[in-house]
Each structure stands twice: as structure tokens, then as C-alpha cells.
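Read through the structure below, which is laid out as C-alpha cells, and then see the notes.
Note that this complex is displayed minus one protein chain, with the remaining chains in position.
Now for chain A:
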Amino acid sequence: MVDAEADISDRWRDLDKLLSRPGNLVGQTFDPSPDLKNDLRQYVKVLVVGAGGLGCELLKDLALSGFQNLEVIDMDRIEVTNLNRQFLFRLQDVGKPKAEVAAKRVMERISGVNIVPHFGRIQDKDLAFYNEFNIIALGLDSIEARSYINDVACSFLEYDSEDNPCEETIKPMVDGGTEGFKGHARVILPGVTPCFECTIWLFPPQTKFPLCTLAETPRTAAHCIEYAHLIKWDEVHGGNAFDADNPDHMQWIYTEAVKRAELFGIPGVTYTLTQGVVKNIIPAIASTNAIISAACALEALKIATGCSKMLSNYLSYNGVEGLHTKVTEFVRDKDCPVCGPGVLIELDTSITLQKFMELLGEHPKLLLSKSSISYQGENLYMQAPPVLEEMTRSNLTLPLFNLMGKVPKGVVNVSGMARKDDKKISCTRKLRVLFKGIDGVTDMDMASGA
């Protein structure tokens, strides 16, 4: 298994042309040679986040673009409704972890590739895990998850004294997303191109129906369904929480919605629509996922090798009416709290870690609760697991200034829960802490004078 490849030296014939021949429409770093592919295979590690419609395609596309070291993370298990597009899964795989089956299938077909699966939540991996990768490829369908990974990738970014990003700390991402016949692919180089947060307005929050409409003046089938789902269920079932994956629960919602629709003379309640509304199902097909993932994989290859110019920086695709592709060059938000140099906080040297954490909860740009705090890779306070919490608890009463080794300023990383549109989401933030009354400039002057 180790080197079945050696016997089949012609395997990468087509890729080799692209990587070993010079050209003028290429990336600045392109250094064509037969070694380039070997370096790609040996040294570059890519994390694929999500093993769904996009993730399956990404794993295949990356493995067949010369990447040899891949890992994939996904917390979901395979469902029957995945099978119309998630081509690495079969009917008999239903119920198994997506990441594990996907990794196994691709390794079975492409000899030489190594894929490590992670069955679990992206929030449960620590920063060191993510820092291992040269490129992170996102195949996700949720804004929260994208936001989280974006936070993580941007947290590695460091700025020099002139506020220019340090190149070796840039963690490139390629991000894809689809809905029906539409999709996007983008390249995020934190500090260089806009991060997910810089252009968060591209994903406006979903409009919900006002509760009074559901309760008093329903007009559409969706209103009747949401009445059953959001109002009637709790009235009848009290403490028993609704579970969208429980077919009995779904059937109950459907029956109640039909009753309500009949009462008001509203047409159109079907079981399929009930599922669609309650689970907020996004239609998804194989072809769009294929297109978007391919664009992302190609960009990953360019990031790793420089073999062509890069997408700068957002490609949108729409196949509804004819075929439309468009490249938009979005610009960074200079004040972005995620990919910028960090939110600046001025503190007295006497402020304890406990007090600092309270300030984070009140800071209007942060609104962070349940914070865990680290400085230069060292945990100052961790909310979980209990062992770590206990070990770091005694730090809470110590001044942050002392915990940071009495430096005049420094960058601390915080992960916690942020309030956003009435919801709490987990996120990580980078903070530039500056201690009052400690003159950093003097130190530097002394150093240069020495």
C-alpha cells in the first residue's frame, strides 16, 4: 500500500504538465519543477470541514489534484436524503458517521492518499488542531459553522508593528456554498482578502413570521405549520421538547397544521412542505455541489503551488436562467473584529482575570460570556473540561498584567459565547491588551540604545 504509486509513475501525467512547466499567467510564488508535486504531496496538509454534499466532492477533487494528506471533520451521520448527491455514501451506510465513510471510500479508490476522519463537532477541537493545516476547505451549509471556522483561522493571524499581516501566520481558506441551482466559491486569505465576517452582510438573517400572524391571522400553509410547530406543540406537550428527526413528532405537526388550515380555509399543507418549513430544508443537487467544490479545489491547488493566478476573491454561480458566473472582488473591512489586528482594550495593571472577563461581557464590540482565555498558547482560564477548569481557576484572582509576564501590551485569544440577534453563538476573538501607565516605547528605546 505504501508505494503502489511507484509502479504507476505515469499516474500524475496530466497534473505534472501544470506543475512542472513555466508560464506567465501564474501565481507570484510559482516555481515549476517535478519537485513541486512531491512537495505538495509530502508537506501540504488540508482540512476539509464538512463531509456532506460539498465535502464529499472536495475530498475527491483534492485527492485527484495531488493532495496526499487530508483530514475531514463532520458531526453528522448519513441519512437517506443525502444519497441524491453525496456520492461516497450508499444505502447500507445510512446511520454511519459521514466523515469516516467518506474518508474510507476515497482512500479505497485513490491509492496513496491518506485521509484522517474526525467524527465530531468543530467546536470540540482546540486551536492547535486547526493550526496543523496549511489550507482549510469549507463545505458547510450553516452560517454559524462558517463563522466559527473563520474565527479560528483568523485567530492565527499576527500583525507586525506597522499593522501589516505576517505572511507565515496567514491560514488560507476556500469556502463553498450552494442552494439549488445557485452557489458561491471564495478564497479567504485572512489579513489580505475579506474574511467571512468582513462580508457577513452577504448572508442576511432569515426572516421569521411574526408570532401574532401565526396566532391570529394565518394566511399561508407555512403559517399553519409554524403555528403547530412553535405554538401548539408547547401548549400540548409542555416539557417534552420537539425533535424534528422524530417521525412521530413531525406527523403530529403535520396533522395539527392540516386542522388549522381547514379551520381558516387555507390550501397547500402537505407533509413534504411541513418537513421543509420545520427543518428549514435547503434544496440541494449533485451538479451544483460538483461545480462549486471543483472551483474550491482548484483554488486550493493554486494556493499550495502557485500554478495559476488566483480567484480574486468571490465567484458566484447561478444556473436558474441560463448560466451566469461572476467574479466579485470584495474588499476587507478595516475594522473587522475577526481578521483585523484585534480589538484594542486598555487596562489598569491591577485588573484581575475575573474582572477582565466581566469587561469582555460588557464590551459592545464583543459581548462575550463564558470566556476561556489564552495568552501565547498558554491557558490562563478554561471553562472546560472540568480538569482544566480546576487547574486554571486560581488564576481568576490574579492580575492579568502578572499573568502576561508584565509586558506592556500583548495579544490574548478568547473563546466564548457571543450574543448575536438574540442568539448565542460560540466564537473566538483576538484582543490587543494595552496596560495603562506602562510605557512600552521606553523599553524599545532602551533596547536600541544598548
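Going forward, a contact is a pair of C-beta atoms (placed from the backbone, for glycine too) under 8 Å apart; a residue touches a chain by one contact, two chains touch by 3 or more; residues count from 1.
Going forward, contacts and distances are computed from a predicted model.
A.B. asks: Since a chain is absent, check the UniProt entry for it and pick the matching name: "RabGAP/TBC", "Protein DOM34 homolog", "NEDD8-activating enzyme E1 regulatory subunit" or "DNA primase".
C.D. replies: Not shown, but named in UniProt as "NEDD8-activating enzyme E1 regulatory subunit".
A.B. asks: Can you tell me which of A:128, A:241 or A:323 touches the chain that was removed from the display?
C.D. replies: Of these options, the touching residue for the absent chain is A:323.
A.B. asks: Taking the entire complex into account, which one of A:83, A:347 or A:438 touches the absent chain?
C.D. replies: Only one listed residue reaches the unshown chain, and that is A:83.
A.B. asks: Which of A:217, A:246 or A:394 sits in contact with the chain that's absent?
C.D. replies: A:217
A.B. asks: From the listed residues A:75, A:110 or A:411, report the one that touches the chain absent from this view.
C.D. replies: A:110
A.B. asks: Among A:73, A:122, A:228 or A:301, choose the residue that contacts the chain missing from this document, as touch is defined above.
C.D. replies: That would be A:301, which touches the missing chain.
A.B. asks: Write the list of chain A residues that the hidden chain touches.
C.D. replies: With respect to the unshown chain, the touching residues of chain A are 4, 8-15, 17-18, 21-25, 57, 60-61, 64-65, 80-81, 83-85, 87, 90-91, 108-111, 180-181, 185, 213, 217-220, 264-266, 271-272, 275-276, 281-291, 293-295, 297-298, 301, 308-312, 315, 318-323, 325, 327.
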